[in-house]
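A protein chain is absent from this complex, but the other protein chains hold their places.
Chain lettering (A and B) follows the sequence in which the chains are written, and residue indices restart at 1 in each chain.
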Amino acid sequence: MPQHDSAFATALALILDLDPALLGIVVLSLKVSLTAVLIAALLGLPLGAALALWRFPGRGVLVVVLNALMGLPPVVAGLAVYLLLSRAGPLGDLGLLFTPGAMVVAQLLLVLPIIAALTRQQVEELHLEYREQLRSLGLSRTRMIPTLLWDARLGLMTVVLAGFGRASAEVGAVMIVGGNIDGVTRVMTTAIVLETSKGNLPLALGLGIVLLGLVALVNAAAHLVGETARRRLG
Amino acid sequence: MNDMLQLHTPACIAPLELEGLGFHHRGQALLSDLCLRLDGCRRTLVLGPNGAGKSLLMRLAHGLLPPTHGRVRWQGEIPRQAMVFQRPVLLKRSALDNLCYALGVNGTPWRRRRPLAREALERFGLGALARRPARVLSGGEQQRLALARAWLLEPRMLFLDEPTSALDPAAIKAVEDAVTDFHRRGTRILMSTHDLHQARRLADEVIFLCGGRLLEHTPAERFFTAPATPQAAAFLRGELVW
Partner (left out) sequence: MRTGLTLATLGLMGLSMTAVAQDEAPYITLASTTSTENSGLFDAIIPQFREASGIAVRVVAVGTGQAFEIARRGDADSLLVHDTEGEERFVADGYASERADVMYNDFVIIGPAEDPAGIREAESVEQAFSRIAQAEAPFASRGDDSGTNRAELRLWDAAGIEPGGEWYRELGSGMGPTLNTAAGMDAYVMSDRATWVAFDNRQNLELLFEGDEALFNQYGSLRLSAETHPHLKHDLAAQWHDWLLSDEGQQAIAAFEVKGQQLFFPNAD
């Protein structure tokens, strides 16, 4: 297929030209996904840790629901956020629909279950090992949370990266709540869908390669940090 | 150390009373009807065959587990306590940071943590390993680090659950010396062990458990020379006890 050769050429040209429109799309993609992941981490890490430490009625159901939500189809998340933020919906007055803010909310909905559920699993394992020692030191469960999160940090970094992967690869949700508006809510994935629908396959694939490169870059940076920490801490 | 001894005269440690203490799990009595009083600043060694309930007794007395029967009562102010486990649980940080962490939990002001931690590392012969990740230290070094951590908490009551069972002779010696140091500083010791020689070396008094019941609580000399129960006598002869 000759198209594939030209896709790599197109990707290369896109990067080398530093096309301002592409740059805008890349920056917006990163801003939206990183913001969503950051908020999801700030909420999901303590939430997952709390779920690992406390036993309460209905906890099992909550854990199952959280695990199931990891598989939430992005389109369904998008539709739910759309109905929520639509003028006719309960949060319509915020005027967030078709803005990057709405896209952050939609991605947050997709990423939060992943981070919370996987954090619960990792912290629960570590807690099993640390429980007696920490209780012997006189720590309450609330005070155990930062300690456990910090000591599980290498594993949790992978968890957050998984969340970032889901956010940046996702298209169904941001398409619905963002509207793929040129220069306002167009991100890498929705641009790829648009170019595909125009039959402009080399450009679509080229954009895909750029996106892949970006995600790889973020992962490589995190990997580097993780390896350094691992080498220092054994 | 002298001023510490004066500050911590043994009589100030509140006596610990276990009243009808029991622990049942899934209908099985792992420990039952245990009555015991620990006072003064003695080194009490807990002996007994496997499954006698030694570890469980430690955990109940230290408050890591709530008993299902009876209660743990301190006659007076609950003293500072610490516990050293058979397998030391160290955090994924450097040796120094492990100690600083414990000081932080303890409420020690930030500026004082590092000097105190350094001092404790030196004291336990770990000064050169301060920056090493705690989890790559050898078994003996890890146990010494756990003891250093306990040392910094200045406990009046120290629990040790078979702290030497996985160590080589040199490391065992280091742990025993540490226990002696703790005791000299005015800390009451409750320690379980499988090693009868170690018990002879360290014990002021002995608690003998068998099958989840307390069979003897006597001064060490009497226990080793004239045990009151046939089970203890058999145990001392190295026979299987049920």
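Throughout what follows, a residue touches a chain if its C-beta (ideal position, glycine included) is under 8 Å from a C-beta of that chain, and two chains touch if they have at least 3 such contacts.
Quick caveat, the model's predicted, so the values are computed rather than measured.
Interchain touches from the omitted chain, evaluated on the whole complex, reach A.
When the missing chain is restored to the complex, the residue among A:31, A:153 or A:223 that touches it is A:31. Among A:23, A:184 or A:217, only A:184 touches the chain left out of the display. Per the touch definition above, the residue from A:44, A:101 or A:172 contacting the chain not shown is A:101. For subunit A, the list of residues touching the undisplayed chain reads 3, 28, 31-32, 34-35, 38-39, 42, 86-89, 92, 97-101, 104, 146, 150, 179-182, 184, 194, 196-201.
The working rule: only the chains that are shown with their structure count from here on.
Averaging Cα coordinates per chain places subunit A and subunit B 47 Å apart. Listed in rising order, the residues of subunit A touching subunit B in the complex are 129-130, 132-133, 135-139, 143, 147, 151, 232-234. Residues 59, 62-64, 81-83, 85, 89, 91-94, 101-102, 105-106, 132-133, 135-136, 153 of subunit B touch subunit A in their complex.
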